[in-house]
Structures are given as C-alpha cells and as structure tokens.
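With one protein chain held back, the other chains of the complex are shown just where they sit.
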Amino acid sequence: MVVPRGWPWGGVPLLMTAGSANTASLNIVACVKWAELRPEIDPLHGSVGDQPRGSGLSSSDLAAIESALVIAEAWSQSGTESSVTVLCAGPEAADAALQDLLAVGVERVVRLELKEQRSSAQVAECLAAVLTPEHLDAQLVICGDVSADRGSGSVPAFLAHQLGAVQALGLIGLEPTGSGRLTATRRLDGGRRERLLVTAPAVISVEGSVADLRRASLAATLAAKSKKIEVRVLRTDSPVEVHRLRPWRPRPRVLAPPLGDDALSRILALTGAQASSTSSRTLVLDPEQAAEAVLEQLAAWGYLSDAPPT
Amino acid sequence: MSNSDVPDVDVPDFDVVVVGAGPAGSAAALELARAGRSVCLLERGPYPGSKNMYGGVIYGRVLDSLIPNWWEEAPIQRWVTRRSTMLMTGNQALTVDYRSNTWGEAPYNGATAFRPDFDAWLAAKAEAAGAVLICSTTATGLLRDGQRVVGVRTDRPDGDLTARVVICCDGVNSFLAKEAGLYPPSDPANYTLGVKETIALPREVIDERFAVRGNHGVDIEILGCTGKVPGGGFLYTNAESLAVGLVLSLPELAKCGRRPEEILAELKSHPAIAPLIEGGEVKEYSAHMIPEAGYKMMPELIGDGILVAGDAAAMCLAAGIWLEGVNFAIGSGAAAGQAAARAVQRRDTSTAGLGDYRRRLEANFVMTDHRKLKDAPHLVMSDLAQQQLPRIACGVMEQLFTVTNPEPKPGLRKIIRSQMKLNNLKLRDAISQGVKALRTYG
Partner (left out) sequence: MSTDAYPEISFESRMSSVEFRVSEQAHITVDGKKCADCSTRGCITACPANLFVPTADGGILFNYELCFECGTCYMVCNEEGAITWSYPEGGHGVVFHSS
C-alpha cells in the first residue's frame, strides 16, 4: 500500500505478521473505547457534561468482544490455539468494568490511556503501535463499527491501513470457517448483502446487533476480582505528537493584484465572475489510480497540507 | 430443592452473603469485613444505587460510629439547613419553616444526595474493608438444607453461592425474605408508591429561590397535595437540581382513576410550588415502592441462617413529621452485620444464634423509634390528617388574616369552630385524634 505524500500523520505501515494463520497460535484483539454513552448536553451553551456513571462500552464494542470470543473458540476447535485480548482506550474509571471482561474468557485486558484528544488516524496509529508483533501480535483485530461518542467509524479503516491488513467494516454478521478464516456479511444499498471471505491478518468492525456479550459465571467473576489489567499510557512524545487540532479547510491562496483599466474589469478579474469555472472531469480509472487522482486533486486544492498550494 | 443438590456447606464460599448493596447491605458488609469475616456483597444493578430512589434526606448521625468524619468525604448534594412542613389545599398553603445554620456545620444533621453517588460510596467503603462486591447479579432464590438457609442462587451461569449466613437487604420487594417464609402475605395498604422528578436548575437560581447559600439546602414536606389519595409530597434541593415528588397509598391510587404523574403535575402547578420549579428541565423521572406501615408490617427479622435488614425488613420510618429511611437501613444493616459476625465466630448461625440481631436493634434507635411510632403511619394516612387538617389549617389562616373591614375581626375560637364545621370535623373526633397523636409523638 502506498502512503501518500504529505499525509498529516506521516505514518508508516506496521505490517501485521503475514501468513501467521499457519502459526501455532492466533491472537485476536478486540479494540474498544470507553465512551460517554449518555452525554448530558447543556441546552443553553451546548457543552457536553460527563455523568459520573454515564460511560461504558457501546453495544457494538461489546459485540466486538463477543465476536472475538466466538471466533477464538471456533478457531481453537479447528486446531489453531486462539486467545482474545481486549485493548481499550479509556481512563482509569474504566478499570472496574474492564476487570469483569476477564471473567467472560478474555485472556488479557490492556487499557490504553491516550493523553490528548486525537484524530481517528492518530488513534489508529497509537493502537497499531500496541498491536504489532513485538507487543500484542494481533492477527485479527475486531472493533465496534462506530464509537458511541460522535464517532465516524474511521478508526478501523485507518488501523487496517496502518497494519497493512485487509479490512471488512460495518459487518452485520460473521461466521468463523477454518483457522484464521471467516465469512463476514455486510449491508449494501437496496437491501442487498455482501458476503466477504476474510483471512487473517485482518481488521474487521461489527455492528452492535451481531452479538450480545455473554454473562460471566459467578466463579469466574469472583476469580477475575484478583486479576490485573495492564495499563499503557501514550503521551504526546510517543509515538505521535499533536501540534494542533482543527477542521481541514483549504489554505488561503496568494493572488496577484488584478489587472484592468477600470474598477469593473478588475473586480471581474478578481472574482473570475465571467470566466469559465473549474471544469468538472470524468475519469474512468482503477481504484488505486482513482485514489491517487482524488488525492492529487485534493492536494492541488490545498486540502492535504499546511503549505499554501502551488 | 433436595438435599443432594446442596453443595458441601462445611466449607461455604463465604462466611456471609449480603444480598443488595444499598445502605443496609453495605453497612452490613462493612461491619462483617471489619470483623474479619469473608463476605460477598451482591448487587443486581450495574452499580450500587442504580436501582435506588428515595424522598430526600440522609440523616448521617448513624454513620458517625461506622465512618468517622464521614461528612468530609460523603458525596452529598447539599446540607439541609431549612426544614419546612407545608399544608396545602388547591390554592392555599400554610408553611412552617425552620432554619438552623448549625445544621450546615460539622457534624451536620441531614443531607440531600443522589443515591447512585451515596450508595456507591458506602459500598466502596465495604469493598475497601475487604468485602467482595459483585454487581449485575440478581439473587433468584435461597439455597436450603431442610429449613436452614445455606446460600443464594444467582442468575449468573454456575451461580450458586454458599454461606453460613445470608443477610437479605434486597429492598422493599424482598423476594428472599418472602421465600424464607419470614413475611406474612403482603397487604397493599402497607405500601406506598413514590414518584419523583429531578429537575435541573442553575445553582444560583436555586440559591435565590430557596434563600440558601453555598452548600446549604432545603427540604419541604407537603401534606394535602395528593387529592383523594392518601399520601404526601416533597420538594428538596440538590446542588444543581431540585427533586419534587409524591408518596401515594397503593390501594387508593389503584382505585382513584388518576395516574401518578397527573397528580404530580398538579402539585407542580400549585401556586406555592410552581414558582420554585419554573424553567427547570426534567433530568430524570423515577419511581419506587415504600414500606409505609413500618413496625406493624415488619417481617420476622431472623430465620435459620438468614437475617433481614433495611427496606426488606420495612425499616423505613414514615411518621409524618419524621420521614427517614436511609439511616434506619444503615442502622439495621450494621446491626445485622455485627450479629452475623458474632454468630459465625461462635459457630452458631441458627435462629437462636443470630438472636443478637434483634437485641441490638432493640437497644438502639431502630426498633425503639419504630415501636414508639408504630401508630404514626396510620395516623398520617387518616382522613383527618390527609383531608381535614390541611383544609382547616389553611381556612383558619385565610379567615385570620383576611381583613374584613368594616366588619370587626372574628375571634380565633369562632374561626376554628366554623372551619371545623365547614370540614365536618366534630370536636370529639378532633380531641380523640389529638390525644392519639400526642400519645404517638409524645
């Protein structure tokens, strides 16, 4: 995969271990986010308050964890030992609830503390840094489709890019087939469905309707009380640094003073009112080429870099 | 269940299982953990307090011995420094308003709080002392060996939990105490329904409207606001919200043909209440049942291997001028915890071995107050208190302070007599009820 020049996060793909589907064990990681589920919005100034007990894992995140457990069981049965790790972005307040996950069959819970608000791409980069072979060594990553707090569902896509893995997002059903393989169902327009055959290494995201998280047995719940969850704090100095956060918008263009004898012609020259506008183009290209063309055009308009367009 | 199903009770999972992490359960678990017993605190909600709702004030004196200087850390909303009692009719209100600023200083008297905050705090205290808190787990039944209770069954997979003693703090519906046969068949007349709106308002607006400052607050108890249904109302201040609600007698509510929120809407639009809550936004609506009849509806508190405390044992005190519950829950829970700890230590958790629980309750305020005020709930719910008293009181005030020039002022005796006549109250009834009230409260 090509990393386009000038992408703001300047990421380098961290490739998942290819062909690990054949190795002795498979690590499945459910990436979830501790989010405000019932935000309190001040009707006057629109500020979002946090209720002390209003946060939790969304239904799609819980579905991701349950899917991970189901897949791990199926893969283990078909001969490849598989285990589930939950990687949760969230504050310390999440620990008690995360500890309960250790009772449902999750092997390991890692809580990731992201110190600043970050873009989806940066979040994905932070997650990817933990998912690499040196750390969690994830062969399959399962996310909830959209995070509950105004998410757009783009983190899994960025993550797949970062990890150089295949992706199947927004799934409404999945079924493990053989070791390291699964069949996923995705919604298309017009009530149609698309069935995808996914082979690890892969990043998938699921809707909340896919599964409900199982209930832990009483004995496991009691045992989980003494287990510890791991915590990793990612500060600005590693691995990415956020300089500033703002919406993307074109940089101002520097224009030469308009030429013309009278005011009207100068205004026309300045506004380009009677000149032909940017012509639309229709291109028929391969997906890769199309992506390149779109990026090229965006860059030409000044969207993708801080420098003024040439 | 048959004996063969019962797991080995010689080595139970815990010394004691406490069902319900409300104030009673947490107090019991705290005492047990401090006494060095292994204790499991079960909570069916996702966190302690998530199922709990009340009508306003926590009186914390009972906490002094459990948690020294509790007021420095308890998550409270405001300290009550104004306590009002309001008698109202459709468009009149007579208020007795008492203010004491000493209630706003340590060691304080009463506080308003959100139960999810307060109950979770108290449960965390028990946890810190060594109790094992398990949330999101409903106790569905008792495990028994013959008549003896040897644990609880929960709705989790593989969910049996054995113990030497089970303490039921599972609230007003207490299915466990009923299953243990400690309750006679329930009479709906012993219960009331509480409904409440939490209404968000800015702190400054509350301070202005209720004439309080800082973390000082108000608690208003209201009589005569429930139409034909016996009951009462309340309005109290949180830090940045108000709570306004009603308590309604169950059988009469079922008969009256009006829904609880309609009666509440009427209270909210009363001229004495509307200006206080105006412009607020409903933040949360809640409802809960109350064991109103107190002493007279209490179950057997002790069985073989089982104790009952808090609302499950009808420890709520609804005595008109005193409306308390959380303190009685904590008081009874703590006593149950101490008694169970002693019984476990002495290896006798039979009904007799647990008899210490009752002795402890009798020795402190819990049973003493309840026994003394055993007639109060009935008195408060009587027609005289509910219908005639508010009307007569307001009518007397109306006549007393309406200047009737050029007619001369009527005498007070004449006013009272005419109001009693207007409201069909005979002097004999008034005196007999008055004597009863004096005997109850005196």
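Order of writing sets the labels: A and B. Residues in every chain begin at 1.
The working rule: a contact is a pair of C-beta atoms (placed from the backbone, for glycine too) under 8 Å apart; a residue touches a chain by one contact, two chains touch by 3 or more.
Keep in mind that what you see is a predicted model, and the values were worked out from it rather than measured.
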From the list A:54, A:178 or A:260, which touches the chain that is not on show?
A:54
Option from B:193, B:293 or B:416 whose C-beta touches the chain left out
B:193
Just one of B:131, B:201 or B:253 touches the chain that is missing; which is it?
B:253
Pick out which of B:138, B:350 or B:399 touches the chain that's been left out of the picture.
B:138
Residue by residue, what part of chain A touches the chain that was omitted?
38, 51, 53-54, 212, 215
Residues on chain B that touch the omitted chain in the whole complex?
44-46, 49-54, 114-116, 135-138, 140, 154-156, 172-173, 175, 186, 188, 191, 193, 195-198, 238, 241, 250-251, 253-261, 265, 268-269, 274, 278-279, 282-289
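One rule holds for everything that comes next: only the chains that are shown with their structure count from here on.
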Touching chain A in the complex: which residues of chain B?
13, 40, 47, 50, 116-117, 120, 132, 134, 136-137, 154, 156-161, 281
In the complex with chain B, residue positions of chain A that touch it
43, 52-53, 100, 215-219, 221-222, 225
